[in-house]
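Handing you a structure now.
Complex shown without one protein chain; remaining protein chains in place.
== chain A ==
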Amino acid sequence: MSPIDVSDETRVKKSIFNSSIEDKRLHWSRLQRFKTTHRLYIYLMGSLAILQIIAIMFFAKGFLLTRNVLDDVATDVLSEQKFSKCVILVIDALRFDFTIPVNSADHKYNPNYHNNFDVFHTYGNESSSLLLKFLADPPTTTLQRLKGLTTGSLPTFIDAGSNFDGSVIEEDNIIKQMYLHNKTVYFAGDDTWDALFKPFLSPSSKPFESLNVWDLDTVDNGVIDFFEQHLLADAAKSSNWDILIGHMLGIDHVGHKYGPDHFTMKEKQLQANDFIKQICGKIDDDTLLVVMGDHGMDHTGNHGGDSRAELEAALWLYSKQPKMWRNFDSSYYNVTSLGESYRHVHQIDLVPSIALLLGLPIPFNNIGWPIEEIARTGEDLDSYRRITVNQIRDYNEVSKVINDPRKKEELEELWNSALLDSSKAYEYQQLFLESCKDLWARFDYSSIATGIALLTASLVLLIIITKLIPSIVIGQMVSEFVPSITIISLISNVCFSGIFYVLHQPAFLGNWFWCSLLATAIGIISGCLITILDRYNASWLCRKFVEDLSDYWSRIAALFITLHALLFTSNSFTIWEDRIVGFFLATLGLLTLYEFTFLPKRRLTTALLAAAMGERRNSAQGKQPLESISESPLGRFARLVGAYHSVVLIMCTRLASTITICREEQGEYCQATFTTANNYSYWSLLLCLVVIAFLPTCVKGYYNVCSSYQAAAPIWIGQFLRWALLVNFVYWAICALENTIPGFSWDVKILKLTISRIIAGFSLIAANVGWMMGPLCVKLNIHNNDVKSQQATILGYTNVYGSQFFLLVINFLLCIMLFNKPLAQISLFLMCNQLLSLLEIFDLLKLKENLIGPVAMGLLAYQQFFSTGHQATIPAVQWDVGFVLTERITFPFTHLGITMNTFGPHILIALSVALLTLWKQPPTVLKPQTLLARVVSNCGMLLIYNTVLCLSSFVWVTHFRRHLMVWKIFCPRFMFASLTLIVIQVVIVLVTIAFASGRLIRQINNLFWK
């Protein structure tokens, strides 16, 4: 090394990395080759991602049911009009037990939400009042319920996805009937109505933004003002409405925000109670008042599933005229034990009832049955039954939904007996309803089979490409894969569309879009297979597969994958997945702990360790004195460090798993700790403060192992991370104050939005742009300042890849922290420790290329998914974080928030799976291509793991399609598995491989090349 000027670092660098032009040219051409290979790799992995997405689309198309909507509109008016005007007040999430008197001695009694509505039982004989339990049909989301409430039909599950953009309802419905019969409909409240019924509502209607669940009052006050203006005020008599509809959201939003057990619930309920009383006082004799809930809420205040508490809403019919309702015997209306045995009606029964009372035709698609109490006399009852059964029969005849001849016959028989005796008509409706329910749960088996087949094919390809074929060969083969995939996809597209247009086969595809999707998928599969089978034969691949599974750790990995995939065979295991995944991860920690403590002799492990030692011996020749080589391949210190990291992994896993939002099915065996009260409590905020202090320190500790805490690292970890966490803490502290202090009156909306946007902008844009500049974590350390022996050490040299890559992970971590509630942030802090400990463990055991690495990471992602307050159910989605960045739903931001919140751990893992290769990877040992190939191989393993889970969920959800719990347990799990796979695919292909790895490897190789 030539003498150097100590003061000038750049010149030091230059003199160290200086070499001949020949070398430079060689290096340059190698880098150029790397660039090309990298692009091809992105293309290859991208096409596999597309294949998987197509598979998921096909399966979802076949499995998530849809119902044919008929455009027919009913026209006959047969019933006599009882009321000419009607006031309908929908109180969102008005659960049944809120409305009945509850004995305060009852152990389920809660003063926050019981006995606040006295309006429903204070009216005696001078008027008619009827309170009923109102059973919703699942799914209990507001859009589905509104459709059910107005059409009298059963919306299917697929609609649940379109809750965010309800489009105008096409079916015949009661609002349309009102409009067609010249009734003026005034509406105020939830803007879902406006989206569904816009053409039928009067222009004076006032819709309000509905999905901002943190806003408790705007909608309610708007509705009350509107009613004030058109009904309550003395001057309002002249208002020319016939139907006045209000939809209040306050109680629902309190539920979402705080849960039912909160003092604001009492306030909102009392407000609604007063409001109803005022309405009762103002309506005239000719007006019908209907107050109802569209669904209930569970113990956490959420809804969307089909538990009893979510399904049971209340319905109250009121008229100033006495004796309008013919109530049953009082034993039907038993309010003891929260009204368990109270008489109930179904939500779809409301439509025929209102239609009959207002003298409107019953909407064409209705399959509900009129509430019997509304018939004042026996003749009324008889005529109501006949009208309804006629309408249902019309619907049956026109829609031809019943194909089964035996069912048809049975229905015909019931119809004939109903003609003679109208009380038999109810049986006809019941049978028809049951048949419809069955039918609308019919699946498209061709699409399901296609989806499963395509996903299986993608799994096989992933295994072959990323695992079986040696990564170095794949590096050469990518240039064959890419043209072959492109050409064959094109050819198969042409063939398929030709066949489809001429022969209309395969028929299940329906239109050209699905046809080209299938064609592309088949093109990708055959393109890959042709290239693979050109070089390898099936038996070699099989042998390689068995051989790959021949060592201890790979078998452990395979065991974990298999067990995790088998969880979906039973509803119990699926319910308890959170605990089971934590158990697996802790088991893995114990296994590595055992490994470090006892160092059992395993042939392959020993070989690997010895080989690694040989490598070190070779590379370190003459440079520094070797530590004395002991008998065992791992030194005593390394074993101690490894054991320490294993303990950290186990402890963090156990600690994190105490944070849980319980599934409803877990019942008494689970104590929910991820509650709103806990999230905004002082101790959790204090813990968050501790996290701010400790997270940078912990990460710094891991960096210091290789003395990588240099140059960029202190800026990123010591400054960016710390300050962003602090600002983030301020955000969540404000949220906590808002939630815990009653009557918190400062307007902090702007402040909150500013803070959240600063963090999101910084972490997603600024920090990533900064990362693109290439923040190196190395430092030249020059000792021996005397002139003779000058020597420079590069601090952080051994971990130059890993330390820089982890800075990118930190960027994403910051963003994910913003979208997670305080307790989840603590869990994410633990995740960082788990992640880095895992990396250290696998580095010490030399398992960087083993299957166990990505599998352990995948397990970690799942464990953290559950411990950040999630479950694989629809009500457990934290919709409220969608409003962190914006006040109302705005396309990318709301969705970004929910994605970052739900899939945060998976995104982090999909990024850091590359670290398995890159962590503690010194430069100049491996060629850039080799490095990239290994990164892809590890990414591929993570994808294989998730694909196996997704495939297993596909198979089992199909198998359990008639299971009682399918919509509650298996279907949400399948949707979660699919979405996870898609998110991981996107992150791996676009960020990990395309953006990060390529840039990083190029940069490091530009600096350190030989």
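Quick notes on this structure:
Operating definition for what follows: a contact is a pair of C-beta atoms (placed from the backbone, for glycine too) under 8 Å apart; a residue touches a chain by one contact, two chains touch by 3 or more; residues count from 1.
The rule we apply is simple: contacts and distances are computed from a predicted model.
This complex has a chain not shown, and the name its UniProt record holds, of "Glycosylphosphatidylinositol anchor biosynthesis protein 11", "Trafficking protein particle complex subunit", "Tubulin epsilon and delta complex protein 1 domain-containing protein" or "U6 snRNA-associated Sm-like protein LSm4", is "Glycosylphosphatidylinositol anchor biosynthesis protein 11".
Set against the missing chain, the residues A:L154, A:L231 or A:I650 yield one that touches it, A:I650. When the missing chain is restored to the complex, the residue among A:Q278, A:T587, A:T740 or A:T924 that touches it is A:T587. Within the complete assembly, A:T658 is the residue of A:N416, A:T562 or A:T658 that touches the hidden chain. When the full complex is taken into account, the listed residue touching the unshown chain is A:N571, out of A:N116, A:S353, A:N571 or A:S978.
Hidden from this view is one chain, which touches chain A at 470-473, 547, 550, 570-573, 575-576, 579-580, 582-583, 586-587, 590, 598, 601, 603-604, 606-608, 610-615, 618, 631, 650-651, 654, 657-658, 849, 926, 930, 933-934.
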